[in-house]
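Below: one structure, written as structure tokens.
Missing here is one protein chain; the remaining ones are kept as they sit in the complex.
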Amino acid sequence: PPGPRIAITAVTQPLPTQPQYTLVDQPLLRDGLRARSGGRIEVTLATHAERNLSGAEIIRLVRAGQAEIGAGTLTTLSGDVPILDGVDLAGLAPDIALARRIADAMTPVANRDLERFGVRIMAMYPFPAQVLFCRAPFASLADLRGRRIRTFGNSLVDFYTALGAQPVSIGFPEVYSALERGVVDCAITGSGSGAAARWPEVSTHISDLAVSWAVAAYVVNLAWYNRQEPAVRALLDETFREIADRQWALGAEATRDGIDCNIGNRAGCRIHSLAARPMTEVKASEADRAEMRRIFEQVVLPGFVRRCGARCGEIYNQVIAPISGVRFGG
Amino acid sequence: MIALVFLLGLLGVVLVAAASGAAALPIAEILMLIGVFVVFFGSGVYIAAVLGALAFLIGFLFSDRPWWNFAGQTLWGPSSNYVLVAVPLFLLMGEILLRAGLSERLYRALNVWLNRLPGGVLHTNIASCAVFSAISGSSVATAATMGSVALPYFQNTAYNPRWVLGSLAAGGALGNLIPPGITFIIYGLITETSVGALYIAALLPALLVTALFLLLILAHGLRHPMEKPPPLPLATRLRALTDLAPTLALILLVLGSIYAGWATPTEAAALGVTGAMAFAALEGRLTFRMLHTSAEAAARNTALLGLIIFGAYLLNYILTTINVPQALAGLIAGLPLPPWAIMLCIIALYFALGTFMEGFSMIITTVPVVFPVVVALGYDPIWFGVVITMMVEIAMISPPDGTVMYVLQGMRPKPGPITDVFLGVTPFLLAYLAAVLLLLVFPGIALWLPGVLA
Partner (left out) sequence: MILLRAAALLRRGAAGLAALMAWAAGWNYVLCALFVTADILGRNLLGVSSAATVEVTGYMLACGIAWALAHTLACRAHIRVDVLVNRLPLSLRAPLHLLALLLLAGFAAFIAWAGWMLWDESALFDAHDNSALRIPLVLPQGIWTVGLIAFAAMCGVLLLESLLALLVGEPRRLDALLGSRSLQDETEEALQAVAMAKDGRG
């Protein structure tokens, strides 16, 4: 649509090297918007690291008008908006198709909470599956009893506590040396993020069980969005639909790719970098999946409702339970 | 002086860039900023207020966003950052150890072994600072602690006060380089580098710097021979070694806990404080009053650093909002020079900044910008972490502005001009710079040990 130039600042992924940034944000959000608007929309992209942000303040950043568009993982943002944690509970979605259906169903619900604060979610998207990296062998979830595991976010703490493991709180920069020196026995992160942070150098076994997806969201400043002319808003909506499709496809692809890179499978390793010291993949058994579902139902879900309030339990039963098949309160 | 030269250099760069046709450069504004900067520093304002005022000026001149709406978050982020918790903890530990008398025992024990070398007790200054650095991660804490112990030893002696003060300042400047060190922890935080690997990489460079210092004192001692104290019987000297035991126990506790996997580098600082309290209790000196004055001193020194960090982060946020770091990094990376020449430029930049900036705020504000460039040039992040730490240490002993030097000047039993410290530290400063250049030519000095241990 013709008209005056529109300058947008978008602060999206944590690091400039992440595929979510280089393979989606740069080609679609920055270059795509410029091309389709005939050069009218100019997006300045930046990452959390370049802006010296931790990721927990993204909603406030967009709300305060420091950027028009922001993105961050929901677990991190749930400190400000608790309902967001419900989209990505530990053990909720064992496969990515289910995770997407839950995320899409929750977006309008979450927006009812967010629009009070002047921001709106345009799209939710995943990171590679959050899997466990350990410095000693394990065969099943039961073997994790007694191990010190670096976690983040409340539902993961609940999950590993229920397994008899000991959640430890350590800042991300210190995880590499903590694994190296044995301050922790295991740590959880995205299969691809672990490859990027060179964790195969300091751990030996990697699980393929997707405990959660680090689901994240793009948010816009609502006042700014409403000020745009209808044609521009339509262009933004369409672009974010496309970005979401691309991100979910990337999430599925990067999950397997991350594991392949970590275990030294050169043929399957195309997105991340190949580990010099290959890890051993620990495939989850049916019993493990059943145990994850049991812990989710009996520990993680009640814990979420306790923190978030009874209203969150009702929303869960209305929106998520029909998809996940697990009801809160039986 | 050097600060002035640097500002003039900056001015030159701006003018050259303007002449070469970069029309977008707002020259008038930049000239105004430099002018404001010069006037502020001349009139003796608080450093934090200068940084804050610069942030305001730049924000209102160059940014069209309501950046002040986000200032609370900008200040809360760094001040609640758990990695920086190590700073007050190391300061507290130094205060407790000083008041518990451990620092004095360390000094005396080393002195009976070193005082007959050419250069005499000056060697003890370096050696005791080096040993103390293996417990303390702060250079100011090291200089203050060992300085208050050592300075009384030199009263009514023939030692040249310049060399006494210079060697103590130089010894203090080992505090961060010899593990543990706050600079490594901060660098690790900003760049997501392993702090453990940084500590190992720093061992040989630290030895190199210490050796250069001792050689310098040896040369000075040979040129200005002094009467040696009478030799002590070996038994006495061996017995003196027992005084080293508590220090060694603390080193074992702090560094050992990291390498044994019990604690992260940040947490180890807390173990150091508890260990220092336990040691004081064993000595029967852990009183309420002692702990109270130690805590008050630690709180005061942390607040002093904290206020500067407030100003530095505010300025940093505005600069990133208007994309200055990204542009600057691109500019340096795009220079038509070989990587080593660009690295030399970066080192020169840090040396210039360090003459008038506090080492601490210097890395917080610059490493996020410079690091991606360094990695893009193909330099190892671990190696660069060691180089940066050495530049921070140099900043603390480069006249005219350096906390380590001010602390020592304030503690002199017999007052004298601050130029004594400036002149005394200069040979050591040059030795430190020589070590950085050696590291540039032979990166293996830093990278060999981590490679062997990996």
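Every chain is named by a letter (A and B) in the order it is written, and numbering of its residues begins at 1.
One rule holds in what follows: a residue touches a chain if its C-beta (ideal position, glycine included) is under 8 Å from a C-beta of that chain, and two chains touch if they have at least 3 such contacts.
Model, not experiment: these values are computed from the prediction.
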| item | value |
| --- | --- |
| Left-out chain, listing which of the shown chains it touches | A, B |
| Residue of B:116, B:228 or B:292 touching the missing chain in the full complex | B:292 |
| Option touching the unshown chain, where A:81, A:261 or A:326 are the choices | A:81 |
| Contact with the hidden chain (one of B:229, B:410 or B:444) | B:410 |
| Sole contact to the chain not displayed, among B:157, B:236 or B:274 | B:274 |
| Chain B, residues in touch with the chain not shown (by the definition above) | 40-50, 52-53, 68-69, 71-76, 79-82, 84-85, 87-89, 92, 95, 98-101, 103-104, 144, 147-149, 152, 257, 262-263, 267, 269-271, 273-274, 277, 283-285, 287, 290-304, 306-308, 310-311, 356, 358, 400-401, 403, 407, 409-413, 415 |
| Interface with the undisplayed chain - residues on chain A | 56, 60, 75-76, 78-82, 117, 146, 148, 151-154, 157, 166-171, 307 |
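Here is the rule we go by: only the chains that are shown with their structure count from here on.
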| item | value |
| --- | --- |
| Footprint of chain A on chain B - complex, ascending | 65-67, 69-70, 73, 77, 82-83, 188-189, 192-197, 258-266, 313, 316-317, 320-321, 323, 325-326, 368, 372, 454 |
| Chain A residues touching chain B - in the complex, by the definition given at the top | 16, 44, 46, 49-54, 57, 60-61, 64-66, 170-174, 176-178, 180-183, 197, 201 |
